[in-house]
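For this view, one protein chain was removed and the others were kept in their places.
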Amino acid sequence: MANFLAQFQTIKNSCDHLVIAVEDVSDLWPIVKDWFEERLPFKRASLNNKTRNPVFVEKLAAEFILTTDSRLRSRFPQEQLLFWFREPYATVVLVTCEDLDEFRTILKPRLKLIVQNDEREWFIVFVSKAQPNNENATKSAKKVYARLEVEFSSKKRERCCKLDIHCPEANFWEDLESKIMESIRNTLDRRVQFYEDEIRKLSEQRFMPVWNFCNFFILKESLAFMFEMAHLFEDALREYDELELCYLETVNMIGKQRDFGGVDRGDDQAVLLNPGNKPLTQIVQDDSFREFEFRQYLFACQSKLLFKLNRAFEVASRGYSFIISFSKALALHENILPFCMREVWVITACLDVVNATASHYVDGLVAPDIEKEFYRLQGDLYSLCRVKFMRLAYLIGYGTEIERSPVNSASLSMLPWPKPAIWPSVPPDALSEVFSKEKMILQETRRVKHFGIQRKPLPLEPSLLLREANRRRASLSAGNMFEMFEGRPVFNEGSGSEASTKMSPSQKVRSGVMSRTNSSPGNFESAIDRPMRLAEIYIAAEHALQHTISNPSLWKSLSALEEFEQKYLELTKGAADNYHRSWWKRHGVVLDGEIAAVCFKHRNIDLAAKSYEKVCALYAGEGWQDLLAEVLPNLAECQKILNDEAGYLSSCVRLLSLDKGLFSSKERQAFQLEVVNLAHSEMKNPVPLDVSSLITFSGNPGPPLELCDGDPGTLSVTVWSGFPDDITLDSLSLTLMATSNGDEGVKALRSTSATVLEPGRNNITLDLPPQKPGSYVLGVLTGQIGHLRFRSHSFSKGAPVDGDDFMIYEKPTRPILKVFKPRALVDLAAAISSALLINEPQWVGIIVRPMDYSLKDAVLQIDTGPGLAIEKSHVIEMESYADVSQSAADVGKSDAAHKNGSLAIDKHFEQLRLNDGRIVFPGWANNVTSVLWIPIRAISDRLARGSSSVSPQRQSIVDGMRTIALKLEFGVSHNQIFERTLAVHFTDPFHVNTRIADKCNDGTLLLQVILQSEVKATLTIYDAWLDLQDGFAHTRKGDGRPNPGFIPLVISPNSRAGILFSICFEMSNAEEEAKAPQPDSILNIRYGISGDRTIGAHPPAVESPGPEVVRQDLIFRSALVLKRPVLDPCLAVGFLPLRSGGLRVGQLVNMKWRVERLKDFEENEVLKDDDEVLYEVNANSDNWMIAGRKRGHASLSMKQGSRIVITILCVPLVAGYVRPPQLGLPDVDEANISCNPAGPHLVCVLPPALSSSFCIPA
Amino acid sequence: MGREVSESCVDSLLTEMVSSYCDRFYANKPELAARRIEAIGFQVGHQLSERYTMERPRFSDNLEAIKFICKDFWSELFKKQIDNLKTNHKGTFVLQDNRFRWLARMSIDPSSEDGDLSQDNSAPVTENKAAQATSMHLYFPCGIIRGALSNLGIPCAVSADISSLPACSFVVRIKA
C-alpha cells in the first residue's frame, strides 16, 4: 500500500478544499454559475466534529465542479475509497421545465436515474426562466415545481428548491446554502464514520506481525486531512497526535529499529514547520518510517494546524519538549550521525520555533499567565540554543572568549561532549591553521579580576576536552591515554586553555617533528597514533563542523570570533528579554550579567555597569552572597573605570561586608586600601557613604548612663568594625535621639580627634555636653575618612546577644542615656538662728548639705553685704555636720572640742583659707553634710540707745540684720550653681532700760538700769559705770559704780537683770558752763560672754585660741536719756465725756481729750523748744476703728494753763463693754502726767440699730 | 484519664517561667515581662508549626491555617481540639477552648487576700488579681499561636481573655 504514498501526497498537495458536484441537467450552469460561486466561501457553516457535536466554521472554502469535469471522472474504486476525502460532498442538480408532460415523460425518469445512487448527497434546484408578467408560464412553472416536490421531496427531507431567475425569492440563497451544508454535513459524517471503522480495524491488529504502519498512517492522515479541509482543525490535530503516539509506541519498539535517517545533506537544519520539506516517499522506505524525518514531519503538521488555530503558545511549548526529547533520540544515534549533528540540529530547531511562534504570536489574545509562560518558553528556547551554540564555539577554540560565569559553567560543564564514533582528525591541509591556533592559545592570557582577586576559573567542560577527544580516536585506547595524562597532573583539573599553556614546552619540542612530518603525508597518517593537541582538536572540530553545518548563516557565525560574539550576544539578549517578560526574572537578570560581560569586553562600560547593577541587586536582595561575590568585583571595576566614586566606594564597602569566608584577607585588605586611598585622594563630589553593613555600633550593655540636668558626661560606645585592618577615622560623631519628644530632635556628639578602629570590637568614649532632660537612644554614626564622609545606621549585630535577639521580636532600641529633670542638688543654710554679737568677730556657720550629688572640688563664693566683713585674719573652719538632734545631745562635748581646738574623733575637721572670697571644699566633704564656720564682724557705728519710760522705742530687728551672699559652684565642671543669701542677725548683748525708781526727799534719785540679755549665751558683767549728763551728778563722791556687792553679775540667756545707780541733781556752776554740754549720759558695761557658736553669740573668734581659756572682756556702751522734771506732773490729760445716748456699733463717735499744762518750766531749763506735744491713741483694733491719724503733734504753748483739745473720730465695732481708746503722750514720762478727769475704764457699746445701713451720720 | 508526667512538667515549667519573669527579672515592669514571655511562646510556636505541618499539603488560605491550629496543632499540644471557632470573615478569629489545660489546675487562693478588707471590695480585688495572674500565664500560649501562624506566613496579633476560669478564648487578628 506504500505505493499509494506518492499519489497520496500529490493529491494532498493538489486539493485543499471541499468539492461540490453540479449535475447540470438542462444546461443552466452557465447562467447561474456566477450567482452560485459568489456564495463562496460559505460565510458560516455548521458541521459536526468527530464526536458528532455541531461546530460552526467560518468561511468554509469549497468549489463547484460539474460532474462532467474530468477531475471527477474515472477513479479506481479502492483508491476512490482510500482518498475519499477528495470526492464531492454534495451534488446539486440543476433542472428547468415549463411543461408538465415534458417533466413527466423526460425529466422525471432522468432525475430518478441520477439520484438513485444514494452514495452521494443530492438535491434539486428548479430554475424557472418564466417572465413574471407571463401569467401562464409562471403558472405552469409552479405546477411543474409542485410536481417535482411531490416526486422527490419526502417527509423527512426537503430536497427541492426553486430559483426564479427574474425575481429570485428573498430567502432562496439561504435555503440553498442550508441544503448544501446539510449535504456536506451528512457526507462528512458518513466518511468520518468510514475512516474510523477502517482505522479501528487496523489498530486492533497493530501488535501483530502483519501490522503495517503505512496503511494506518495513510488512513489516519486522510482522515486528518479531511478534517483540515473542513476546517475542523481540532479534530485534525487530534488525529496527528494519535498518529504520533501510535508511531512512537509501534515503530520505536525494539527489534523494529530501522535506519534512523538524518544523514542526508541539510538534515542538520531542523524542519519543524514545513511538512512538505521532504516527500513522504523519501521518509518511508519499504514501509519503514525513518524516525528522524518522520517525527519532524508529524510535528510540522501539528504546528501548522496549531498556527491555524492561533495557538502559537502551544507550538512553543510542544516545540520545546519535542526538541528536548528529540535531541535525546539524536544522542542515541549520535555515532551514525555527522559530528555535532545533534547540537547543530537543536540550534536550528530552537531558532525556527522561536521565530515562527514569535511571528504568529499576537499579544493580548491569551490569558496573561499563558502569555508569561509563552515568553518563558521563548526564553527557554533561546537559552537552549545559546548553550548548544557555546558548546560548538568551545569545540572550535572560542572557549577562552566565553565568560566563565556560573550560568555558563552550569549549562556547559554539565553538558556532555559530543560522542562521535571517531573523533575527527586534522585534515592534512590544515597545519597552518593549527599553528595559528596554537599561537592564539599561547598568546591568550586569562583576564585577571579587579582587586587582584584570584579564583580558579569555573569549568566550561564536563571533562577535559583533550582527553575526551583523544579517547574517542580509533587507534588510541583509553588505557594508555590515562597513564600518559597521570604523568601531568595539571591536566586533571582546570580549563583547556590552562592545559595548553602548561603544554607549551612539549609543543616546542614537537614543532620540529611536525615540520618534518609535513613533507610526507604518509608520516602524517602515522601522526594519528600520537594524541592530538588542543589546537589540533580545535581545528579538526572546526573542519568537521564545516561539513556538518549546511546553514551558511550559522556557519558564518562560527567562522570568526566577532561573528561568534555577535550571535552569542543576540541569543543571550533574546533569552534575557523574553525571560524578563515571564515569571523567570532571575534568569533574565543573570543573562543580563552575561551581556554585561560582553559589553565590558567591548569597553561599553556604561551598559555593563547598568546590567551588573541589576545582577548585584538581585543577589544582594536575596542574600546569595557567594554569587554576589562573583559579580560585585566586576561592577566595582566598571564603576572605577567610569570614575563613579560613590558607586565604587559603596561597592568596596559591600565587598567588605560580605561573608569573611568569601574573600581572602589579602583581597579584603585590597578593598580597604581602595576605600582609604580614594578617601584621601581629591574627591570631586564627596557623597556620604553608607557603611551600615560594615561599621555597626551599640551602647554598652547594662544600665544607661545617668546624668543630672546640665551635667556633661562621657558616653562610651561599642563600635564594631568589619574592616580587615585598622582604619583611621579622622573624626567621628554620633547622634543621640530623644525618645520622649521628637521635636527635641537629634544631638550630635563628635570626637574630633582621630580614632583608630581595630577590626572587630572597639570601645569609643565621647564626651557628652549637657543635654536636656529625657532619655536618649543612639541615632546614627557618622564620620570622616580623609575627604570621605560615611554614615552608619545599624546597631551592632555583633553586639552581645542579650536574650531576645533570637526571638523574632522587634526589640526597642535600648536607651543609652538618661538625663534627669532639674532638682535641688545641694542646700546651704545658716547653722544658727539666734543673734550674734554686733561689732565683735563672730563665727557664722553655714551648713552645706549635698543631696545625693557629689560636691567634688566645689567652690563657695562668699560675699558679705553692707555692714558685714569677713575677718581676713582668721582661717575658715569646716567640719562635718552631725544632724541637729545629735549635736544638741552632746553640745557640751562639741563645745569643749572647739574650745581647745582639738577635733572630735568621728568628725572631719579642716581649716581652710579664703582667697578672694572663694573657698575650695575638701574631698571629704563631697558627700557628707558639713558646716562651714566663717569669722565675720558686723560693724555698726551708732551707739546703742537705752530706752527709758521717756523714750520707750527700742531698736528694731532690721538694723541688726546683715546678709551673706553665697554662691556654690560644683558639678563635674562647676556647671552646677547654687546661690543663696543668708540673713544673719546681729545684736548688742544687752538692751538697756532705765527708770527713775524713786526720789528721796534729800533729792537723791534712784536710777534703775534694767539689762535685757539679747543673746543665747551667758553674759557675765564684771563692771558697770555711768557717765552722767549735765544736770545730774552722782551722789556721795563715787565713781558712779553700783554697789560692788552685785558684781560680778551673771545673766543667763533671755533673762534680765537690774542695776541701781543713785544720782542727784547738780547745781550748775560757771566752770561747768565752760565745757561742752554733754547731751546724754553713757552707761558702760564690761562683760564677758560664754556661748557656743553652734547656738548663737559666743566669744569673739580669736586667732588660734590657746589651750588655756583666757577670759576676754568686752565693753558695751549705751546711751541713756535722763530728763527733768522728775516725778511731778506737768501735764494733765482729761477725758471729755461722751455725748449722751451711748455708743452704737457702727456709729461714728468723737472722742475728745483735753491736754493742759499744769506748770511752766524753769527759765534756766534749757530744752529743745517744747511748745508742742506728741500724742498717740492706742485702741484695740478689733473693738475700735480709728478714723484719721492716731499719732501726731499738737502745739501747746509753754505758758502754764495753756490747753488744747485732741479729737479722734472713731467707730465701735463690737457691742458690749469695751475698753475705750486711750490717749498717751509718748514723749512724756508717765510720772509727769496726771489724768483728770480720768477716762472711763470701760464704755458700753450698744448693738447696732436695726437698719439697712451701718453708717448713720452723727 | 491519667495525666502523664511530662504534662505536669510542662505545667510547672510554665508557671515557673511566668513567676520568674514577673517576680524576678521584670518585677515591676509587667508589660515587659509579658512581652518576653510572649516572645518565648513565639519561638516555640514557630518551631512547633514547622514540625507539625510536615507531611501535609500547603494551606491555600488563612482559614485553613487557622483550622489547622484549632484541630491538629491544638491536639498535638493539648490532646484536644479547640472547642469553638468564630470569625467575622474580616481577618478576626476567636478560638475558644472550654477547658484550657494550662488554666485547668489554676485557682485563686482567697486566703492570699488580706482579711481586714471588708467583704464587698475584697471580691473585686480577688477578681482582678486572678485576672492578672492568669493573663500572665496566657501570654505564652498567645505567643505560640502567633509564632505558628506567622511561620505559616500569616502575620497577626493574638490576645486572650478568660471568661470563666478553665475556659479561655484566643482572639487572632490577622494583619491585613
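Labels for the chains are A and B, by order of writing; each one numbers its residues from 1.
In this section, a residue touches a chain if its C-beta (ideal position, glycine included) is under 8 Å from a C-beta of that chain, and two chains touch if they have at least 3 such contacts.
Basically, contacts and distances are computed from a predicted model.
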item: "AAA+ ATPase domain-containing protein", "Gem-associated protein 7", "Trafficking protein particle complex subunit" or "Cytochrome c oxidase assembly protein COX19" - which is the UniProt name of the missing chain; value: "Trafficking protein particle complex subunit"
item: Full-complex contact with the absent chain, from A:A6, A:L332, A:L365 or A:A410; value: A:A410
item: Omitted-chain contact residue, chosen from A:D101, A:E119 or A:D369; value: A:D369
item: Of B:E50, B:E76 or B:D161, the residue in touch with the unshown chain; value: B:E50
item: Residue among A:K456, A:R823 or A:R1191 that touches the chain left out of view; value: A:K456
item: Sole residue of A:E314, A:E403 or A:E630 that reaches the chain not shown, by the stated touch rule; value: A:E630
item: For chain A, the residues touching the chain missing from this view; value: 321, 324, 327-328, 369, 372-373, 376, 406-407, 409-411, 413-416, 456, 458-459, 493, 582-587, 590, 619, 622-624, 626-627, 630, 805-806, 808
item: Absent chain, residues of chain B that touch it; value: 43, 46-47, 49-51, 53-60, 151-153
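The working rule: only the chains that are shown with their structure count from here on.
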item: Separation of mean Cα positions, chain B and chain A [Å, integer]; value: 32
